[in-house]
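Shown here: the complex without one of its protein chains, the others still in place.
Which chain is which? They are A and B, in the order written, and residues in each are numbered from 1.
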Amino acid sequence: MTVAFADLEPPVVAESYLSDGTSLRSWLLTHDHKRIAILYMISITVFFFVGGAAAAMIRLHLMTPAGALLDPETYNRVFTLHGVVMVWLFLVPSIPTTFGNFLLPLMLGARDLAFPRLNLLSWYLFVASGAIVLGGLISGSVDTGWTFYEPLSSGYASGALVVVLFGIFVNGFSSILTGLNFVVTIHRLRAPGLTWYRMPVFCWSTYATSLILMLATPVLAITLLLVIAERLWGVGVFDPAHGGDPILFQHMFWFYSHPAVYIMILPGMGVISEIIPAFARKNLFGYKFVVWSSIAIAAVGFIVWGHHMFIAGESVYAALVFSFLSFVVAVPSAIKVFNWTATLHKGTISFDSPMLYALGFVLLFTIGGLTGLFVATLAFDVHVTATYFVVAHFHYIMVGGMVSAYFAALHYWWPKITGRLYAEAWARFAAILIFFGFNLTFFPQFILGYLGMPRRYHAYAPEFQVWNVLSSAGSSILAVAYLLPAFYLGWSLLRGARAPANPWQATGLEWQTVSPPPTRNFARTPVVTQPPYQYPRTGS
Amino acid sequence: MTRAPPRRLTVAGLALLGLFGANVGLAFLLPTAASLAVNLGIGAAMAAVLLVVFMELGGRLTLYWIFAGAGFFWLALLFGLTASDYLTRFTFAPS
Partner (left out) sequence: MSAGPLQMQYADLAQQRDTAELGIWAFLATEVLFLGGLFAAYSFYRYLHPYGVAEAARHTYIAIGATNSVILLASSFVMSWAALAVQGGAMRLGGRLMMLVAGLGVLFVVLKGVEYAGELSEHLWPGPSFAIATDEPRVGEVFYAMYWLLTGVHALHLMIGVIAVVVIGRRVLRGAFSRDYHVPVRVVSLYWHFVDVVWIFLFVIIYLPGRHL
């Protein structure tokens, strides 16, 4: 529906949202989606370093076969912390709550999200959940892994587990409300003339991600509640001694957690779809294929969860169905990769740092995605499931893919968000170092898994050591590379040159307003008459 | 404005009571296996009346029907594919 916006007051003075109120109160009680995005950015960065510290401990410990650094129980606690923090406190919120929050209204030509106060509530729920989860993980011996499998989780693990599960429960509501806010905003608050097919791909992938946030997370919430109930009151639906079935827990858990991994990649794909056209100076190839692929990934992603349970005891016939569907879900992802490649073809490519991250994403995501097909194959998965092959597979997608995309977005939209430019040479160096360090860390893990090293073990057979040492060496490079942006981006905040409205000469409504944007985003409500990408050279 | 409720509400309300009574009655009359299917069916019919009449879904844009149905559709995916495991786990156990 087209709405003629009434401009409710005279055009606002272009006062930046950053200077519109400088007290702590004006930040902590803000309704401005841009400020909430910054609040999220600070929070998830803190959690990223906490999860990263755990990863460093793991890689240090695994330098030797007997494992010198941590005792077995502590090792289990550390990888549990790493998984829980990275999944729920970093990756799931990452791009949606930071760049989604900041950019969605701007890209839609709106002044804010549909429900700004709900947005602030989402952030408070998120921070509370982080405090609760970390409190539980650190104070108690939670050693189940981030998957909390029964019967360990309700029968045997430490009592602090209830605290952690409750924290994730709260985190879930933060996700659900954010997803709801985004979906309703995209349906109702688009500027006049902004039809669905004129929306940037980032908005479509935010929409697809939000569908998953809304429809999958509630099932996680109730599943964790059931585990808490089992633990505290012995409910028993997952307990064999009561005639229950531990695999029922896995069905319900993975019903959320598989779509969750698409929460942890779709926004990244949206970012890449914005960056590649901008730095190839060429319209995105096959726009409709790309946007419907996002929807297809979200939808089909809901019906593949059984591929996490091939050896758990589910029926072979169900496993067959899930295996087949897992092959199907790879198709829309592949379509995106083809379209990005076709966009690059005959483009005028410049290797600015956002583009370096984006290109790294395409390669690393492709490797991760292809190995996904390997593990979707029943006969192969029987051998490599619960080994480092799977660990490498999902790190290629979540770290090589999503984290690269996060950094790509950070560098691409940094001038818009902060109004400053950063040192491009350092940024390129960091991007290349990350790519190198990442591959050195995780490629040996494919080999380790294929050779048979199990995951979640604190010690391993001596013949695996050389690959583990390579992986740990890579992780030390990766750690340095991830720290570099803290320095040059921090420098940019203090001393960086002022950014113009459109430093990359990109198309899109967010570049039509000043950097940083004023609180109300646009002086006048934009009216959209053009398709989303109007770069000099055309795609298809 | 009159102080009487609109007719369609009264009709829907009486229909709901009637369906409910039938549901309880059939639960006593039918054997358990059949009664579950029938009871769920009548329950679904009651829910449909609530959605269309009381929640005023009838007459609204398709978009609202999609939003209203989405939760149930996704729940059907959870039930259906989980059932694909349970229904085949024991019946077709490989020897």
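Criterion: contacts are C-beta pairs under 8 Å (C-beta built on N, C-alpha and C of every residue); 3 or more make two chains touch, one makes a residue touch a chain.
Please read these numbers as outputs of a predicted model, since none were measured by experiment.
**Student:** Based on the whole complex, identify which of A:116, A:155, A:454 or A:531 touches the chain you can't see.
**Tutor:** Looking across A:116, A:155, A:454 or A:531, the contact with the absent chain belongs to A:116.
**Student:** Looking at A:37, A:107 or A:189, which residue reaches the missing chain?
**Tutor:** A:189
**Student:** For chain B, which residues touch the unseen chain?
**Tutor:** 1, 3, 5-6, 9-10, 12-13, 16-17, 20, 23-24, 27-32, 35-36, 39-40, 42-43, 46-47, 50-51, 53-56, 63-64, 67-68, 70-72, 74-75, 78-79, 82-83, 86
**Student:** Identify the residues of chain A touching the omitted chain, counting contacts across the whole complex.
**Tutor:** 3-6, 8, 105, 110-116, 176, 180, 183-184, 187-189, 214-219, 221-223, 225-226, 229, 233-237, 241-245, 248, 252, 255, 520
We adopt the following convention: only the chains that are shown with their structure count from here on.
**Student:** Distance from the CA centroid of chain A to that of chain B, rounded to the nearest Å?
**Tutor:** That pair's centroid distance is 37 Å.
**Student:** Which residues of chain A touch chain B in the complex?
**Tutor:** Contact set of chain A toward chain B: 187, 215, 219, 247-248, 251-252, 255, 302-303, 305-306, 314-318, 321-322.
**Student:** What residues of chain B sit close enough to touch chain A in their complex?
**Tutor:** 63, 70-71, 74, 77-78, 81-82, 84-86, 88-89, 92-94
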